[in-house]
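Only a single protein chain was left out; the remaining protein chains are all shown in position.
The letters A and B name the chains in turn, as written, and every chain counts its residues from 1.
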Amino acid sequence: METPLTANISPDREPLDITGYERAGGYRAVRKVLGGMTPADVIDVVTRSKLRGRGGAGFPTGIKWSLVPKDVAVTGPHYLVVNADEMEPGTFKDRLLLEGDPHQLIEAAIVAAYAIQAATAYIFLRGEYYPAERRLRQAIGEAAARGYLGANILGSGYDLEIHVHTSGGRYICGEETALLTALEGRRAVPRAKPPFPQSSGLWGRPTVVNNVETLCNIPHIVNNGAEWFADLGLGDEGGTKIYGASGRVKRPGAWELPMGTPLSELIENHAGGMRDGYALRGVLPGGLSTSFITPENIAVKMDYASVEKIGSRLGTGTVIVLDDRTCPVGMLRNAEHFFAQESCGWCTPCRDGLPWVERLLAGIEAGEGETEDLDILEQHVGLLGPGRTFCAHAPGAMAPLASGLKYFRADFERHIHDKRCPWA
Amino acid sequence: MSIIHIDGREFTANPQDNLLQVCLSHGFDLPYFCWHPALGSVGACRQCAVRQYANPEDKTGRIVMACMTPATDNTRISIIDPEATGFRANVIEWLMTNHPHDCPVCEEGGECHLQDMTVMTGHTYRRYRFTKRTHRNQYLGPFIKHEMNRCIACYRCVRFYRDYAGGADLDVQASHNNVYFGRDADGVLENPFSGNLVEVCPTGVFTDKTLSAAYNRKWDMRSVPSVCVHCGVGCNTSVSERGGAVRRILNRFNGAVNGYFLCDRGRFGYGFANNPNRERAPAIRPRGGAARKATKAETLAELAKLPGADGTIIGIGSPRASLEANFALRTLVGAEAFYAGVSAPESRCLAIVVAGLQSGNVKTPTLREMEAADAVLVLGEDISNTAPRIALALRQAVRGRSIEIADRLKIAHWQDAAVRTAAPDAHSPLFVVSPAATGLDDIAAATCRAAPDDIARLGAAIRHAIDHTEPAVEGLSEALQALATRIAEALAAAKRPLIVSGCGLGSEAVLHAACAIAEALSNPERVPGLVLAVPECNSLGLALMQSGSIEGAIGAVTSGGAATVIVLENDLYRRAERQAVDALFKAATTIIALDHVPTETMAKADIALPAANFAESDGTLVNGEGRAQRSFQGVFPNDDVQASWMWLRDIAAAQGREFAWQSLDDVVRSLAAAIPAFAKIAQATPPGSFRIAGSRIRTQPHRYSGRTAVDANRTVHEPRAAIAEESPFSNTMEGYYGPMPASLIPFFWAPGWNSGQSLNKFQDEVGGALRGGDPGVRLLEPDGTHAHPTEATPPAAFERSFGRWLVIPRDRLFGSEELSAMAPAIAERIEPPSLSLNPEDARSLNLRSGDAIQAGFGAKLVQLTLTVAPELPSGVATMSAGLPKQDWLALPGWATLSRAEPVP
Partner (left out) sequence: MSIVDTDSDLTAEQRDAITAMAGHYDHKRGACIEALKYVQSHYRFVSDRHLAEVATLLDMSCADLDGVATYYNLIFRRPVGEHVIFLCDSVSCWIMGRDAVNQRIRARLGIEPGETTPDGAYTLLPIVCLGHCDHAPAMLLDETLHGDLDAARIDTILGIQSER
């Protein structure tokens, strides 16, 4: 089993320095690209690999890049922005890549920036990821010293600066347009699309935003080809994926596995199954803003299409496990508290709807719920859906709630009927 | 044109618009909050949801926000779709979770957009049973009250204040449902357009403190269409009255002039009209004795003894009085004996303005047209202080370049946030050439600070750079020459270049230079815009009467030619040197003054007559654009106060003279016949005899309450409703209210739309002109027969004179205009008179900012506070002009400067 993304990562996550990284085959992709591939060639191989964004939305990366206008002289400078703002609850895959192999991301960023002809790249890093920040800055310094960054990289005539931007901390900064607003030194409020960042992004310039994990695939695709990449997956979707599991499993953790690895295998084999005395009640497959999967669907293949088919989303691929001794109402109250708190405050349904949802759930959890509350919750699921709010934050917030109301309805009713939490 | 299907019916639409605009333009009641016709769409409130169908077969559709969806051809939407309707009600329900429901004590109540939208969506029942979030309020100065708990977070306030008006001290703080709209700390809102927050805010967060002081509901006030009297822009206003006092001013939309916004001087300056110290009865003052009140009859009997128009009587008019008042005086004393009541230098400047507006291939643009200018030169005028609303228009003009970029990216113009983020630093070129810093410097491509003569020289150099056949300017520094070339290139490259100047510096040379640049820019393909700001609300109207200056009037009396003087709404001490005015008072045997504010001239006059102010009379003003606009009477005094033209008519009648005007229309007719410039004047508004279906237009809403009790402190009988002279208005709640001529709309109100946002119902399309055309008539258009008022040779370069400084007048938004300075709220904002010098000059005098400084203009000594202004050219000082209690000075003028003992 190939694990290209994590091959260099040791269990203690102490990263390779640039010499070690080069010895392990690093910066080959940069040499290859700058040594004779055109930007169009790079976009072509990435497009053919059918790599889909690992930030959660699964948009094809090559197509995203191809939408960037080609004429820098007309548009002004282009930007590449690395979305390293990992804040989706239950998600800890990008931190692994950032801490464990910073050079891999730098190399990937250089190749991607070249493909879209960006002269500046920003790594938008979660403010709380201090070790990652230190390691990235160190790696950038090393790369610059070796001539992989700066003016006229490896004599190719291509110039690139990479800056690390550490976030002030808000979940919505991960949403790509809010991220750009934050990078401009503003309150991270999302922007309307269109215009898409590829045509009017950072400071109004063409900009590509890609997730850390997405980008880390790039050097390997360049080195090994699109077909190699496609073959890594178990099903129709190519590549590997960093999956993870948290909750009451025996061995929580993150693993690089072929795309399409079944959920059951993830939980049973890699996470070691449920802890003794606990049974599985549900799984959020890819972070908090995905819908519950129930035990009967546990065999689902963890790729974009398969998970969508059973009414959820692959999201970040890091699963959160709900056990039978945890109150689902409490879990959802916790979730909606998060979403209400992290709303940017721009649009009405999200800003004012989510706090209401949170309070209803808190009321039900505390045994103060009323039957009518379930109707109001159900209504919000529809009212905060796609298209009704300004960005995907609130619809994301509704995913666990909608599925929770569906699968755990009896638990809700019992809280209301018994006027107390059965788990308390 | 595109075809839009709304609930199965077809409508035409402009594909450049969004669906919300289209729905509102076609009369649909589609609720909204964050969208504003002048601010565009941002999609924040989610109130304007409709269902959109992809094609005729699509039965499912999807919910979209109308304000964020373009009106492309064949768009199919449903407003009445149950899910869209339900969603809209839910949006209100969310907004109401935190709203305090304090309508009974909220000053927005009854004209609240949030109330209207709540009713419109049908949300009535409260399901949210948890606690509400609460906020602390801030002190925001004398104009605006802050009540943050009412906030529904539509973001309009910051979008207007920060994005549209360039304000820096109001912003949004915090996040999620704790967002807070305020300053970083308590304090006066600094932006000169802060008052618009009252109308921009859809609920009661920002309310008018001056209304609050004697509060009334919208339905309990009489309102009339009016025109702002506080500068030469002529913004249209709606004046509200109750109990004989003006209670507030609101913006009255005029698509060509002020659009949706007023400046703070215009909105809060009305307080002078309620001055309790003003004379309300005639006063007769025997020479050397004390004044005594007199009856109207007695006074007129006295006035009947005045000579006819025989040369022994002169009249001094006023640029802050109506055309009709000025013309009545002119008629009474004879055209030759009528003086304009402004200084000779100002008269000369105004003559250039009049000529400039009429000559060559140049146009004086409306404000809407100014907003479309693609290159602007502001030459010598501190437009933010002399004609503030124009500065706001120029701020929009500068956005032109970013809109071009947005066009290239196929971003619709109404996509406000997207347009602003697409080109954060793209500005159309705007250049400011002035002696001191101005309010437009922050958006200027380049600024240049120079003395007036050097400004004129730079202007001449720009003209030469545009048209090399014009004379070059000798002795210009390389840097200035380069700037002239840069400005010339930017203007010449523009499709709609605009030159802005004015009378503010009192420099004829600067005005000539501005006209000359405009002339040089004009060619068969391009009509450049020329804006020449005038000092007061009727400066231009008075200038069109082509009368003598105040110096002429004084000369006519002190030379012994005339002995009787009638002074119309004019404090001579603000217009000429004290000594000269004193001499006039001494030389004249009788001085009759008419005014509505207590002035020194009124106090010293032999006979003082209580005149009506703008709110107490009908009258016509001509703004700097040459647009004649009528304002109407809303306050009906129950004493001897009457319009100046009526006093003058009554004097004529007492004298047994010929002119038998009954109504204002009679005066207007005579004026049109007497002076060709006013031939079109009657088109400004329908005549007093105007009726709709036999009815006058009512100025009180149907819900007006307490009519029988409003005077109960005076009389227990219901007084007869005041009867206006011949007027299109009824002054009561009886009468017509419906589609009406734009100039006669007394207030904006429509079924279901109690707030001012009902304006949508009065426009031909939202944001467009008022139905039937925007009010007013333009009196002056270039007709090709007049030559440009330009001078062949520019003045000599400014030379500093050691030991003396050239003192330049500096207008202030608050204080420099006579009437608004008397309004209590404005008075709070007036800063003490000051004189500014550059740091080196200050150092040479051994003075620092805040020190008391004495300026000697010949024998005249003035004490001021020094402020150091790094940008000022050396040898030049600026001095706040026209502040209350400041004597008139011939400015610009040379003065010696020295340390003064601190002003106590």
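Convention: a contact is a pair of C-beta atoms (placed from the backbone, for glycine too) under 8 Å apart; a residue touches a chain by one contact, two chains touch by 3 or more.
These numbers come from a predicted model, not from an experiment.
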Touching the absent chain when the full complex is considered, from A:T6, A:S49, A:T91 or A:S264: A:T91
Identified contact with the non-displayed chain, of A:V68, A:A245 or A:L360: A:A245
Of B:D29, B:D171 or B:D441, the residue in touch with the unshown chain: B:D171
Of A:H103, A:H165 or A:H415, the one touching the omitted chain in the full complex: A:H165
On chain B, residues whose C-beta touches the chain left out of the figure: 162, 168-175, 180, 183-185, 424-425
Touching residues on chain A - with respect to the absent chain: 77, 86-92, 94-95, 126-131, 163, 165-171, 182-188, 202-203, 244-248, 252-254, 284, 288, 318, 320, 322-323, 326, 330-331, 334-335, 337-338, 341-342
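The rule is simple: only the chains that are shown with their structure count from here on.
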Interchain centroid distance [CA atoms averaged], chain A/chain B, Å: 54
Residues on chain A engaged by chain B in the complex (per definition of touch): 170, 181, 184, 187, 191-192, 194-195, 199-200, 203-204, 340-349, 351-356, 359, 363, 372, 376, 379, 383, 387-390
Chain B to chain A touching residues, read off their complex: 42-47, 49, 62-64, 68, 87, 90-91, 94-95, 97-98, 127-128, 130, 152-153, 155, 172, 174-179, 405, 409-411, 415, 417-418, 421-425
